[in-house]
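Here the structure comes first, spelled out in structure tokens, and everything after it is commentary.
Of the protein chains in this complex, all but one are displayed in their positions.
And now, subunit A:
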Amino acid sequence: MAVFLELLVNGISVGAVYALIALGFVVIFKATEVVNFTHASLLLAGGYVIARLHPLIGFWAALAAGIAAAALVGALVEFLILRRAHVGSRGVLAIVTIGVDILLTTELTRRIGTEVLALGDPWGDRVLRLGPVTVAETRVVALAVAAALIVAFLLAFKFTGWGVAMRATAEDAETAALMGVRLGRVSLSAWAVAGALAAVAAMFLCVFPTPGLDRGTAAAAMKAFPAAILGGLDSTTGALAGGLIVGVTETLMSGYQSELAFLGRGIGDAAPFLVMIVILLLRPSGLFGTKEPARV
């Protein structure tokens, strides 16, 4: 039972981090109807800046710099590439984002090389004991921070002018423009916000018990794709649910790997994608979505 509870808490914590990534993914889709495959490299960029800067300026300043850098990279991708790619189809735009992702990831992994970069976080490998349950401090912080960011984001989405502009654009871009909404700004801000959230997620994906940032980090970030898609690409609620489902499934599957040996090794890594496929077979637009990715 204690094992199950530990796995569950860890799963929820990892899931909350995935939800941060998925949320950015969903925001970009809502604002621009583009499926953004550049997301993993935005995350890697944020993590890379934190890893390189923390020895020089300390963890917190490096974290701020990483968040700003990932937001900037996101905004630049939007401004320099997607805004100028006058292709008619969203599908082609999605492929453009894959191209950008490959370019960015290749450059970043070349810079990282075979190193494993520590992020210099203040939590280290400390653990918290709550009765029989032992959880890494990083996991608790990740859960609290991700939850706070998600709540702040949802409140902004609901109540600020920015949020109203985002939702209006998501529902009907032409009519939003008729209300004086500058669609370019909406799209730019969506990419910047997504980048910033991805950088925070990068930090939590690379701290204990993960050894640090390495070339495999982008692959970890890829698990947020099934989270966003199974939740429903255009639903913020879906991003949260999807992130939690993916995090918990993955953690439980990995935790009970010996019992699940018949499924083969590495089932934890494959689980998010399996869950996504099953859910999409049952509900093509995801759990909370209204638009099917195929129609994009």
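Quick notes on this one:
To be clear about the criterion, contacts are C-beta pairs under 8 Å (C-beta built on N, C-alpha and C of every residue); 3 or more make two chains touch, one makes a residue touch a chain; residues count from 1.
Just so we're on the same page, contacts and distances are computed from a predicted model.
The chain not displayed here is annotated in its UniProt record as "Amino acid/amide ABC transporter ATP-binding protein 2, HAAT family", chosen from "Succinate dehydrogenase iron-sulfur subunit", "Septum site-determining protein MinD", "Cbb3-type cytochrome c oxidase subunit" or "Amino acid/amide ABC transporter ATP-binding protein 2, HAAT family".
The chain not shown here is touched by just one of A:A2, A:M179, A:A219 or A:I277, and that residue is A:M179. Contact between subunit A and the unshown chain involves residues 161, 164-165, 167-168, 171-183.
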